[in-house]
Every structure is written in C-alpha cells, then in structure tokens.
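Not every chain of the complex is shown here; the ones you see sit where they belong.
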Amino acid sequence: MVNLVNKIGIVSRCDHVDALEMVKTILKKFGSKVDIALSPMTAKALGVEGDIVVPVNKMRENGVKFIISVGGDGTVLRNISKMYDPLPILAINMGTLGFLVDVDPEDAIETIENVLAGFKYGERLRLAVSLNGEVLPSATNEVVIITAKPAKILTYKISVDECELEELRADGVVFATPTGSTAYAMSAGGPIIDPRVDAALIVPLAPFKLSSRPWVVPANGSIKVELTNPEKEAVIVIDGQHNYTISEHDVITLTKAEHPARFVRTTISGFYKKVQSKLA
Amino acid sequence: MVNLVNKIGIVSRCDHVDALEMVKTILKKFGSKVDIALSPMTAKALGVEGDIVVPVNKMRENGVKFIISVGGDGTVLRNISKMYDPLPILAINMGTLGFLVDVDPEDAIETIENVLAGFKYGERLRLAVSLNGEVLPSATNEVVIITAKPAKILTYKISVDECELEELRADGVVFATPTGSTAYAMSAGGPIIDPRVDAALIVPLAPFKLSSRPWVVPANGSIKVELTNPEKEAVIVIDGQHNYTISEHDVITLTKAEHPARFVRTTISGFYKKVQSKLA
Amino acid sequence: MVNLVNKIGIVSRCDHVDALEMVKTILKKFGSKVDIALSPMTAKALGVEGDIVVPVNKMRENGVKFIISVGGDGTVLRNISKMYDPLPILAINMGTLGFLVDVDPEDAIETIENVLAGFKYGERLRLAVSLNGEVLPSATNEVVIITAKPAKILTYKISVDECELEELRADGVVFATPTGSTAYAMSAGGPIIDPRVDAALIVPLAPFKLSSRPWVVPANGSIKVELTNPEKEAVIVIDGQHNYTISEHDVITLTKAEHPARFVRTTISGFYKKVQSKLA
C-alpha cells in the first residue's frame, strides 16, 4: 500500500492527438494538487520545458510514486524498459486493445483521484537479457529471437541451468514471462500462464521437428540460447520495441530481472476475467 | 541425503513373470544385508507369508527407507497413491516405456547396492483431490475428468482461488502436475513443465471453443471444477488407476498435496535428457 | 433446379415444444397448397395418424421433393442417415447453434414459400461405413472411433487404398467429411475443409506420438481401420447419433457414399461467411 502520493509521472504516446489531449486534461485537473513529472518526449510533444521534465529512469529518485501511461501496451512496455527498478504504472487505454492497459479514458480522472488517495500494486516478473555478456533492456512481455531472412530456418541450442533442453530448427523462438503469455507467445501456440507462477515460457516458431512443444521452466533459472547455424543472421526483439541483430555463436542469456514490473491495482477485473474478455 | 538404509520395501507388477523373477533376485541378493518388506500383493504372487508382508501405507512407520518398484509407470503411480507421506521410490523398468522408471533391469543390482550406501531423492508435487468434500487418492501425474459417454460433450466450470477461469464445453479436461505434463496432458496438447515449477496444468480435451488454451496456474491455489450440464455423467480418472463416476453439480477440488512424491536420485539422466530421449 | 414442388416432408425434434408448434404452423399455412408427409415420430408427437404418415426412407418414392427439418443439427443428421438417396433438406433452426441449420424461425414461412416456387440444392459428400462387411448408416459429418473406457488408450492401424498410413496409439480418431470439418473434427484440432474439396479428413484424438498430424485423403479412396490392441473395446459413433461397440480385429471400412447429402439453397450466406459468424 502506497499512501502518500505527492508526486506522479506522466508518459504518453506522442503521435496520437487524443493521448496528448488526455495528458493536458490530467495536468489541468491535478497540477495544483500534486507535483508532476513529464517524460522528455511527452514534454516536447506538448511544448513544455523546465523542471517538470524528468527522464523516466530518474523519476523514482525524483520522488515520483507512480507513472500514468497514456496510450497502448507499447507505451507501457517502452517506459517500463527504461527503469531498472520500475515505478508502478497506471495505464490509460487510448484506443488500442491491450492486456496492460486497464483504464478507459472516460474513467481516467476518477481513477487517478482514487489512486492519489493511496494504492496497492501488483508485481510481474521481468526477464533480464544479456547478449555476449552485454546488458540489454529487460523484457516485461517477451524476447523473440527470429530469422532475419523471412522463411529461412534458424538453428539454435537452448539450455536451462547448463542442461541442454533442445537443439531446434525453426523460424525462431519466443521467451515469454507469464505476463507475455497472453501476447505474442500465445499466437505462437503457447499456454496461458497465471502471473503468480514463477516461470518463463519457451515457444518455438514454426519448428521443423513436429514433436517440439512449448516449455515452462523456472524463472529463476538461467536460460542460454546460442545460434548454431553458420552464416545466418537473426534478430532479437524485446517487447516488440528494441531490435538487435545477432549471428553465429552469439550467446543470449535470460534470467529473472532483479526488479519486477509493477502495476497499480484498480477496481478493474483480475487476470482471468481479462483473458476471458479479450480472448472471447 | 538418507544415510542409514537398514530396511527397504518392494512392490511389483504381479501379472509379469520377469518382474516377479527380478523381485526374487533382489530378495536373494539383499535379503541377508537389509530388512525387506513386501507389499501384500507382491508377497501373494510369490507365495510368501509372515512378517515380511507390510501394506504399502504402513511401510514408513515400519522403518522402510525407500521402496523398490519393479514394473512400469503404472506400478509406481499405484503404489505412491497408497501413501499419504510417500517414501522415496527406486523404479526398475520391466519392459515398459515410461517417464517414472529409471533403472534398466541389467543395472538393477548395482544400482540398489549403491543406493543402500546412502541416497538423495527428488520431490515432485502431487495434487490432492476431493469430491464433494470426500478425499480421493492424490495424483502424481494427473486427474482427468472425461465424459462417460464417448463423443458426448461435457460442460464444466473451472475456478482458481474463487476466480472463474472458464466455462468450457469439451470432451473433458486434464489437470496435471509438472511430472504429468509429459504424460496424458502432452497428448492433449499441453506444454512440458519443468518439475521445479510450482504449478498445475489445465488442458481441455477437444474443446468446442477454438480459442481455448492450456492454462498453467499456481500449484498452491485451489482449483474447483463443477459439472454444469444436466443429465450427463462423467468419470474422474486419477493417474490412470482410480475411476469415479460423477454427475451434475458434483464439485471436484484440487489443491497441492501436503506431501510430494519422492524419487531416489540415480546417476541416470535428468529431466530434459529424459524428455529428449523419450520424445525424439 | 427443382421446379414443381407438389409434396414436401416434415421431420421435427419431438422433445421440444417450440419445434412442434412450428410444425403445426407449417401444416396450417401450407397444408392446403401442397401435399405433406410427416415422419412417424413427428406425427406421433402431434397425435396425427393416417396417410400423411410416411417413413423418412419412403418419402422419395412417395413423391416428396424436399424435407423441412425443424430442430437442430442432430435432427438434420438423424434424418439424412435414414435415406440411401437423400432428399434435399431445408433446416429451420430451433434454438440450437449449428452449421447445418440455416433458417431462423421468424423467416421460416417466407423461406418455405419461396422454396415451394422452385429451388436449387447443394450436395455434400457422405462417408459410407461398414463394420466387418456389414453396412452401417452413412455419415454426413463424421465417424468417431473412440475408446470405450475413458482415458484408456486405443491402438489402431489406418490404411488408405491398401497403403498403411499410420499405426496409432490414441484416445480415438475422427474421420470427417468436409461438412464435418467444422464440427467435432475441429475441436480435435483439424483444419477447415471447403465442402467443394473431394476429400476425407482423419484427425487423431490425444495421440501418444507427438508428431501425429491430421490427414486429408481422397474421398474416393477406401479407408480401412483395424483395432490392434488386445482386450480393449472401442465405440464407433456416427454423426453423434448411432453407436456401435467394437473390439480387437474388427475392421471398419469407409468409402464415399454413392449418394450425397443434399441441402436446399436459401439466400442465406455461403460456407465461408457461416464459418466466420459461427467461429468468431
């Protein structure tokens, strides 16, 4: 329970008029009641300057208690990935279907008012990603490794805690958190994982071997992936936001991130209800 | 680590000559070194009587440190289900492909000798099952609820910790442990779950709704299933061994069993290697 | 194009008040304009006797040009299976979702009026079924062979035109027509087959071998299935209506039936639109 909310952050889609209008409304309505920090891109889109502008990764030390995200799942994912120890997110849904955006625009003001009076938040594990030892952004939904050349097969080896799980020929592979199990991993044929389960999900994309199956492995294990076919390039895509090109013998390591994503709890329905409504 | 092994139990398939011969060999080889307890059915098949005969559920209080199971997966599952707090099992594989039987007959004597000198064991969660409040045997692999009339659809409601997960029309549904994820649940299209993940797996059988997916939920939650279609009968099958007929408004509850199944650790390959060799 | 409609048949669900009321309405409205034949069961449910009562399999020689089916898919399937050379069916949908029932009750009278003025019909291939040489009812949707004991695996061999296709261990297997590809075969994971494709669909139910796949084979081939595991019983279910128990070494043969099912064409949407609306 977070009780004293004296400062909030705001991030927004910047290519979307309604989203920016919503930010203005929030500023007008709450600007006199609490301190507000705007992300640099949102501030720029609004033509605002000065102390109010705070980079997302500095908002915690700046005293922000939670961040209002105005946009879709992409806005939420992009901004969480900027934080090593993520602030709780309250996500207002601007016209995009999503699993991470809870609050409809017409309920935004009332919801924010309630949350300012104190709030609880849920935690969702993230996957920390490194490429040959170099740290990449952590994933709230998933890490996809996929062939760079459409319809050309990749070969890769996956191990968990030094035990080889499989050598696979496939278009690619999805490593998802439980949160991401209802996103891309699901299109690829994976199961739905309750976010309380401490696990990572591995789903091959168009695997050559017909007996290949999705795997659910411990989140606190260490997952290693190595490309094994010569002269093939692949792409790592994190949360659909960050892309990196890799090639033979590059090693990707996934572990449970030290700090989870956090989401402000609203009165909106729980995980199962959301799955039912979105997948019906 | 269990160090002082002064008493072991033996259970066996009784309709299989080679299995009974193996039991005789074990008795001859080890009878003078450690105390031995035989299950009543095994004793009867061998024509043995007296104090050596101990019901499986009394073996722990009788001082038995581990049980040698001679047969296939069925023998292992049937005997674990008799114990509220299961003794570790060392399973010798008599001609049946299985995930729970590790030791080939030709390695049996050497393996038992090693284990007698001290052993470690792994734990595998089980699902405790109750029907309208009455306790049924716990499941090491899975609980299947299936239509009693072939090809007639069932309707049932599943909830997890009082949250409704789905109302489904299907031939049935499989609730599996991670151990059971490589058994019947896999044929039904479920993912493979690493046994270290603390979760239960729910897989619908031939669901009417095409968007139905397997679910992975916390093992320490409480799963409730209720049949909702009138005048239909269904059958509960636990580990392929125990059958119960149910009908409308019967409520089945699944929780994590207080005591897990236990398996003696041998030098035989780990979970991933076993999956690879069995599913290749 | 059938032009001169001077006699129609009517069949109905008999356990459904609204269906019987609809039959009465049709009799009242059209009884003076065309000759009508009632199936014995429908007649009995209405308390009607005399020459108007004609068994469904005699309706063609009795001069009936098409049959109005009042009920759901089951009513349609059950009555088609009674005819060696099926009359066209016009199916009025009484409250049950179905792929074979086109006409909503409120449109029934107008549609019948239009059809009486002349109609076209579409043809859908059926599967002729024999068991050890004895003829069983033909299938408009599918033939399911399924274990008689819930959750106990069957072993069976399938060959097409004397070429062995597979020996399978599974709960069962579905042999569907293209029409049936949107029914039970779909729940079992089969593809959707356009009814113009001259093929039969084979879908295993919970197959033990993970690489098992649905097969699409020529409809005018000869499909043979033989149970190969000893001491196991299985059930054949034709169109969800007719059940037969079989055991080891029984041979089921499926071929394209000489006469297809026939459906009166209405202005209602085509196959693809129907799939979209029902599966959305």
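In order of appearance the chains are A, B and C, and numbering begins at 1 in each one.
Just so it is clear, contacts are C-beta pairs under 8 Å (C-beta built on N, C-alpha and C of every residue); 3 or more make two chains touch, one makes a residue touch a chain.
Please read these numbers as outputs of a predicted model, since none were measured by experiment.
Taken as a whole, the complex in this structure file is built from 4 copies of one protein sequence, with 3 shown in place.
Operating definition for what follows: only the chains that are shown with their structure count from here on.
Note: centroid distance chain A to chain C, computed from Cα atoms, is 49 Å. Once the centre of each chain is set as its mean CA position, chain A and chain B turn out to be 38 Å apart.
The distance from the centre of chain B to the centre of chain C, with each centre set as the mean of the Cα atoms, comes to 41 Å.
Of all residues in chain A, those that touch two or more other chains are 211, 213. Within the complex formed with chain A, the residues of chain B that make contact are 160, 163-166, 178, 181, 186, 190-194, 196-199, 201, 211, 213-218, 221, 270-273, 276, 279-280. By the touch criterion stated above, chain C contacts chain B in their complex at residues 144, 146-148, 150-152, 170-172, 184, 186-189, 205-208, 210, 235, 237, 240, 243, 279. Across the complex, chain C is touched by residues 209-211, 213 of chain A.
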